[in-house]
Each structure stands twice: as C-alpha cells, then as structure tokens.
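Missing here is one protein chain; the remaining ones are kept as they sit in the complex.
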Amino acid sequence: MKKINVSIVGASGYAGGELLRILLFHPHVNVLQVTSRTLAGQPVGVAHPNVRGITDLIFCLPQELKACDMLFISLPNTLSMQNMAGFGKIARKIIDLGADFRLNSQDAFAYWYKKEHSLPNLLSKFIYGLAELHRSEIKKAKYVACAGCEATVSILTLYPLLKHKLIEEDSIIIDAKMSSSQGGHVLTSASHHPERAGVVRSYKPVDHRHAGEIEQELSPFAKKIKVAVSATTIEMVRGLLVTIHTRPKKEISEKDVWKAYRSEYSKEPFIRIVKEATGNYRYPEPKILTGTNYCDIGFALSERENRLVAIGAIDNLGKGTAGQAVQAMNIMSGFPETAGLTFPGLHPI
Amino acid sequence: MKKINVSIVGASGYAGGELLRILLFHPHVNVLQVTSRTLAGQPVGVAHPNVRGITDLIFCLPQELKACDMLFISLPNTLSMQNMAGFGKIARKIIDLGADFRLNSQDAFAYWYKKEHSLPNLLSKFIYGLAELHRSEIKKAKYVACAGCEATVSILTLYPLLKHKLIEEDSIIIDAKMSSSQGGHVLTSASHHPERAGVVRSYKPVDHRHAGEIEQELSPFAKKIKVAVSATTIEMVRGLLVTIHTRPKKEISEKDVWKAYRSEYSKEPFIRIVKEATGNYRYPEPKILTGTNYCDIGFALSERENRLVAIGAIDNLGKGTAGQAVQAMNIMSGFPETAGLTFPGLHPI
Amino acid sequence: MKKINVSIVGASGYAGGELLRILLFHPHVNVLQVTSRTLAGQPVGVAHPNVRGITDLIFCLPQELKACDMLFISLPNTLSMQNMAGFGKIARKIIDLGADFRLNSQDAFAYWYKKEHSLPNLLSKFIYGLAELHRSEIKKAKYVACAGCEATVSILTLYPLLKHKLIEEDSIIIDAKMSSSQGGHVLTSASHHPERAGVVRSYKPVDHRHAGEIEQELSPFAKKIKVAVSATTIEMVRGLLVTIHTRPKKEISEKDVWKAYRSEYSKEPFIRIVKEATGNYRYPEPKILTGTNYCDIGFALSERENRLVAIGAIDNLGKGTAGQAVQAMNIMSGFPETAGLTFPGLHPI
Partner (left out) sequence: MKKINVSIVGASGYAGGELLRILLFHPHVNVLQVTSRTLAGQPVGVAHPNVRGITDLIFCLPQELKACDMLFISLPNTLSMQNMAGFGKIARKIIDLGADFRLNSQDAFAYWYKKEHSLPNLLSKFIYGLAELHRSEIKKAKYVACAGCEATVSILTLYPLLKHKLIEEDSIIIDAKMSSSQGGHVLTSASHHPERAGVVRSYKPVDHRHAGEIEQELSPFAKKIKVAVSATTIEMVRGLLVTIHTRPKKEISEKDVWKAYRSEYSKEPFIRIVKEATGNYRYPEPKILTGTNYCDIGFALSERENRLVAIGAIDNLGKGTAGQAVQAMNIMSGFPETAGLTFPGLHPI
C-alpha cells in the first residue's frame, strides 16, 4: 500500500505529540511536516522526549507547510477556524482535533463557547469523528472534527442505552474523573505540581461545555436528551473515567444492557465491555488504557436505587483525541481501521 | 481540668492509630491502654511509625484491659457487638468507631450487613456520633457510634439542603471519590501497590451500604429520602470527596443555599463553606484536610441543568472516624469541643 | 508567659506559609503582620487554603511593617540582603529562612551564588540556625540564618560520624531525593504537573550549592572535609531523604555508630535514630515526617563494601525550613524548645 503524506499543525502540544508518536509508527503514513510557532527550527524531541533518537523531524512554521494528503490540526480553540482557509489549500483532507468544528450549529457554538463562529458555513461540512457513530460518513468525508475527550467516552457509553430505550432521557448525570494532561501543556498555577498533586478538585461541577457535543450526538436516539456533566480532576496524568448515573426504564435487566452493548459493539475493534464478577479490574479503568485507542465500558444496575450506572474509560489523548484522529484517517484513506493503533496498553503501570 | 483515662480496643488499625495520635496530644486525656491481638507486647510504634519516640505505650491483649473512663472501640464489623458485654464492664462510656451500632433498627442492620444483629436491644442506646446533628444527645450519652466516613460527609453536606427544602428528596446521587486507607490495613490483591497506584476504580458503583446510615439520618428532614451512592477509589491514601448531584426545588438561588448552610453551620467549629470565585482551591478539597477534623462544603447551581451539585470533603480518618470520635468524647466529657482537634492541615501537601 | 509579636516578610511562599501555620498555633506568639507584594490586601487563605477560616490576617506590603519582637524573612535569594537594613529597623531579632546569610564568608558566597554579597560585614553576625550545633549561640543571637534543607539533614546525619572519627573526610557523597515543594511556588515548565508527576529527575547531579554550607558546618569536625551532593527530584510534594555514602575508618562496628549518634542526640528533642530489624519503616522515611520538625537518622554498614551508608529524612518545609526557624525562635526567646512544634506526623499518609 502506498504511504500517504501527512502533516500536523500545532504539534508541540500533548495531543499533537501523541498524534506524532502514533503516526511515526503507522505502516501507511509518512509524516511530512510538523508545525510549532514557538519551537520552529528545533527537533521535535524538545517537546516530546519520547521520540528523541527516533525521528529527525524539525518543527517548522505554519507558513512553511507544503501540500500533503492529509492535514491534522491540533490548535487551541478558535485558532483552527481562524486559519482554516489557509489549511484548505494545503490538503484536500483535514482532521481537526480541536473544538471549533464539532458542533453542527452556529447557535450551539455561540452558546457554549461564548463567541460567534467565524466560518459557520463550514460547520456542516465537518463530520464528527466518532467512527462508531459516523463510520460511513467519515469514509467519504473531506473534513473531520474529532470529539472532545469527555464527549467521546460519554457518547460511546450512553448511545446504546438510549438507542435501545433502556434509560430515561432526562436524568443523565456524567461524573467525569479527569487527568492533568487534559489541561494541556500551558502552565497555570493550578497545574503547578505541589498544588496539583493528589487533588480531588471540582474543576467544573456544572455547565461543562462538552454537554453540547454530547447532546448533539445523542439526540438522534433521544429527542429530549439532557445531560449534565460534572468534572473532577484527580491525581492522574493521562486517562479519563466517566461514572454515568442514569434512571433505567422499568424492569430492564442486566441482560438487556449486555444485549444493547453487544448489538452495537460486537464488531467494533476498539470497544470492550468490561464487567467481571471477581478480580481487581472488574470495571473499566483508564490506567491500563494508557497509550491505547480502546474505550472500555461497564455498568451496574440497582433495583433498590432504580439506577443504572454506566462506566466508561479511555485514554484522553488516545481514543479521546489522537487515536480517534488516526482511526478516522484510516477510514478516510481505506487503510485497515486498526492500522497504527494496536498498542494494547501496559500492566502494571 | 482533671485528665480522664481512656483506652482503645483495636488500636493497630488505621482508625485506631489516628485516634491514638490525637489522644496522645489531647490536653485532657491520658491514654491508659491500647489493645491489639496480633501485636500484644510490642510498642505501638511497630504499627504506627509516626509515634515512635513519642510514647512508650505497649499493645496489650483485650483481656488485659483495666477499668477506664472512656473506651474507644475500633474493630472490624461484628466484632464490636460480639464483645460489647465485656466492654461495658471496662468503662461506663463507650465510643464505637465501627459499623455495628450505627443503624437504629435491627431490620436495617440485617438488610445492609446481611446478618442478624446479636444485640438489637442496644441499638437504640447508641447515639449517632455526628455532633452537628446530635450534640445534645451526645452530651448525655453513655454510648456513641461514630458515623461511617462516606455517611459523615454526605449527611453534613446534605442535611441543610433538605431541612431548608431546597432539593428534591428522591433524586440524590452521591458520587464518592475514595482513598486507599478506607480499605483498612489488611492486605488484599486490590491494595497491592502496582495494582492500586493510579487507579480510578469503580469500587462499589451501586448499593453501597452507607446509604442505609445516610437515609436514616436524613429522614427527619425528608420523609421519602432516597440516596444512591457510587464509590470510586482513586490515587489517594487519605481523604474523601463527595460530589452530590441533586435536583433543586424550583427557583432557588445561590443565596438560598448560602443561607441554609450558614443558618446550620455558622457556629459549627469544624464546618467551613468553601466556594470561591477564583484561585485553585475554589471548592472543598480533601488534600488540605489531611489530619484535620474539618468538613469543607461547597456547591454549584445550574439553571440549564436544573441541578444543584453539593460538594463535601473530609479526611476519612479525621472527621470521618477518629476526629469525630474525639469530638464526641469532648462533648461527652465537658471538654472544649475543639480540644485536641486544632491541627489546621498542611499546604502544600 | 507573655506572648511576643512576630511578623513574616514574604509570607505567600511555601516556607512562609508553613511558618505561618506553625506560628498561628504557637502558645507564646502573636502573629502581627505578614507581607506579600503580590497579594497585599488579600486574606492569607488566598495563598494558604489550609488556614482559611482559622485566621483573619490580611497580607500587607513590606513598607507597612510595624515594629515587632521578631521578624522572619522568607524571600528569594538576594532579596533579603538587599532589604536587611530596613528589616533591622523593624525588629531587634531577625530569623532569615533564605540563603543570603548562611555562609560565613564573602568568598564562599561569591563562589556558590555567583555574585558579590552586598552586606559582607553582616555575615559573621548571623548564627547558622541548627540548634543541634549552635544552641548556645542561637540563645544569645540577634540574627539567625536557617540552614538550607539539604544542608540541614546532611549536616545532622553526618556530624556525629565525623566528630567521632568514624568515617573518612574526603569521600562523602550525598544522594538527595527531593520533593516538588523545594522548587517553591513559582511556576516553571518543569513543575507543570504532567511533566513533573512520577519523575525521577536528575535535577543537580553535581556541584549543588548546599555543599558550601555543609562543608562550612562540618569543617570543625573534619579539617579536609569534602562533600559531593547529587539531587534527584522524585514524586513527592514534601519531604527530603539523603542517602549518604561514606567510607568508614577501619574496624568500626554498628555499635560505634549507635554510640556516636546517641552521645550527640540522646537529649535532642527532634532527632530520632531509626534502625529496625523488621517492619516496613526500618529506616528513616520522609513521608511520616510531613508537617513535623523531626529529623530521623539511620544507617547501614557493609564490611564487603567497606561502606557506611547514613540515611537522613526530614520535611523540607519543617525541620528543613519553617520548623527550624521556630525552634530557633523558641531558643532565642526562652520558650520551651518544642513549643508549637509537637505535631507528630501522620500515618498512613
């Protein structure tokens, strides 16, 4: 199979770095260029010490980008839409890892991001990057917008339950446990190690903006969908777990839930249902997903509480960002969907 | 003030050790004896390296206990009720840190602990140890049963909201983030460091037994109270945070919540309302409560989500167990309520 | 006993904050003022969330300082000497927690800090703050300069061995394991949580400047003293352990080492010799010293290796800085030496 040339805009951040790591070992890809305004001229190992001695790539400036087959954009919010016109000239196919093109509607964007979208016409051209929901569209897409990490794991954990009418639509609470890499590589006093280490910090107890994406993607399965997200950051560099509290429709059983998940996911290469009766790893855990593209999903049902708790785990930089982007690229390019994404994760870690 | 003589049964565990630490520095207490079946004859520093060189106490066997003014019991579940007859002869006043006498009803005990209570008649004699709810009863009590740690922080965070009719009674979800010391000092494969480090582990997603205590204590304020507890263990040795998802009654404002908490807690020495507009520590965080008897409480209200998220943090071994016990002892003994409990916590930590 | 009035210059940092915590609960002290240029006008809880609700103190500007009995200075290097003239007018007694006045000689300062000292005449007026070595001088001192944290634990671990002629003077290697709070509260990319968490980072493998202090203080016991310090930062917010590799003089035994330590330290309130045959805490460990003023010391002797490994542990912000300062204040003021410093540390933590 002929290799395609890809470049990464904004490759000095964590998402860009993880993308670079995966692509450097992808069997069908040649990484052509990687940009960083601040590190242009320096080897990529300066930002990503894990690839020192593995690649000779040097960061370049965005204006030095040459034409390529696929362009990945990994920029802070709003920078992607500001520069999209130029990016469109570099590559016919674009995968955006940021938030600018995830929402389909101008109004939703204005509501959640508190500013007007500068390219509203493009919103409908971007396909939401979750293969499990949009595989056939991604296959034909020119432009893909990868889902946010909380959105990724929440949507994947919830949609089979809604599609199969197992839970009420209006009482969904997503309690997310977050890692420090989700805050990116820009220093803040909250990320200073003595302040950040060991915290259980209510980062965004209400009104988390990923709710917008989640409701958008779940709405085909639930007309009156309403989700609430509470995000708590904990001692973890990488990884994300959601404990999703839902109210089941009456008289559903564990079997029904198994059936729903299996019917949606039995053929999905990156979704595993994890629910064991014994052992330490009875439910999904992000730690063993570090570096992988897996989304592990589990659940527990309580009759007493009239509650179905669904649990999802991912690596926020894997399936939550860079892995998802590569999966989309594989689909768009006709590569095997798991190409470059077979790392199984480590244990212990 | 004359010092009282106290002894601790089961002093080799984590709760017993923390209790010992506090009592050794308590101005009105003399620690007479501490028992441990497995470590009898050895200095307490063998189990609690923090008090090496600070005390000459030697663990003794339970049968060696002499009469004292106050007896603390810190035993695994069911051992306290099995031995209570004997303990009653040692001391006129008893504070039990375990679960055996927290529930008021024989049926509730049987439901949550899956066995019959062996001393049902004693259940009504034990006062639930939360000073904030039962101060006047504790003052006159002979017997006190300290609350479980999840129950402690959940009840303290919730009861003003219920008492002031700010939230619905039937939709309370307590998402607890737990530490490894809550599992006690007995080895399990789940507590083996390479398996336990860095986890976000759904320890008890539904049907957590502390729900029983919580409902019991909140029922005076809400007839149809129903709580669901989900417990996730994270990377933390000590500390406990609950994110409590509730549905507010209509048109309540942040001011109403402030008012409810202030009206209940403005004179409480160990409750602080933490809700800041800026800074890293805007909401309660367990890390800075390590070693203290504080319960920090905060909240966030969302109109869009029709949700009031209440957040409570404690040190599970402090206010959640040993600190609570000492606070009760202070009240029972006519000591200043904060005696021995003034440690403010550390920062950074 | 009448309380003295003390103020802290530079109270928004970690050392200043820990000092404040101790002093707020000190039985013989009234904290008059605390300064911070950046936080002047704000409550101290903004910087130190552990004292929220415990004190009403507000940060003031240095120029607002009133006369007091004792002034503590906790400023970045060189700022103390630049402002010492003014500080001398505020208080007759000064304790400096920084590095400016630790070295006795102008040349040594220039060598280690790569700049000229601006107040060389004052160098001899400052007593080095280790009570164990300079108690009688501190008693009469107007000015005290607290030891650096690596220096504190290294000197305390080494001097009995040198004084009792148990080790060679010219082959002392101090391998220090450091915590993130030693880097202070100023953000750096190295302290960004995702970069700092879980590291074993060779921060200063050679030529660590605390060697200057250590050699100065050990030289009375060893004419040709020469120490080499290697500092590695590890996953720890607070705490410091030194593994000191030394070559024993011939035919010394463990008993000799015990004797040396006991003869120097048997009456010291904050030094413990920790060397157990069994258990998990056989040697000193910083974790259980968090928040305390202890220095725990242990050792191991190998005939095969012709090596005596001495091990010392402290809390870098306790005995390593703020605790040491309070101990010096107690001595200077005629208070009981342990006043305010009795916190025994926590277990587990």
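By letter and in written order, the chains are A, B and C; residue numbering begins at 1 in each of them.
The criterion applied here is as follows: a contact is a pair of C-beta atoms (placed from the backbone, for glycine too) under 8 Å apart; a residue touches a chain by one contact, two chains touch by 3 or more.
None of the values given here were measured: they were computed from a predicted structure.
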Displayed chains contacting the withheld chain: A, B, C
Selected residue (touches chain absent from view) among C:40, C:122, C:187 or C:228: C:228
Contacting the left-out chain in the complete assembly, out of C:190, C:252 or C:273: C:190
Options B:40, B:197, B:252 or B:273, residue touching the unrepresented chain: B:197
Of C:106, C:243 or C:342, the residue in touch with the unshown chain: C:243
Contact footprint on subunit C, counting only the chain that is left out: 171, 173, 175, 177, 189-190, 194-195, 197-202, 205-207, 211, 226, 228, 230, 232, 234-236, 239, 241, 243, 245, 280, 282-287, 298-302, 304-305, 307, 309, 311, 313, 348-349
Subunit A residues touching the omitted chain (full complex): 14, 17-18, 21, 24-25, 46, 48-54, 180-181, 185, 237-238, 272, 274, 279-281, 285, 288, 290-291, 342-349
Touching residues on subunit B - with respect to the absent chain: 14, 180-181, 183, 185, 187-189, 191-194, 196-198, 235, 237-238
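Please note the rule applied: only the chains that are shown with their structure count from here on.
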Centroid comparison with subunit C (C-alpha atoms), farthest chain: A
Euclidean distance of C-alpha centroids - subunit A vs subunit C, Å: 46
Geometric centre distance via CA averages, subunit B-subunit A, whole Å: 38
Multi-partner residues of subunit B (at least 2 other chains): 280, 285, 348-349
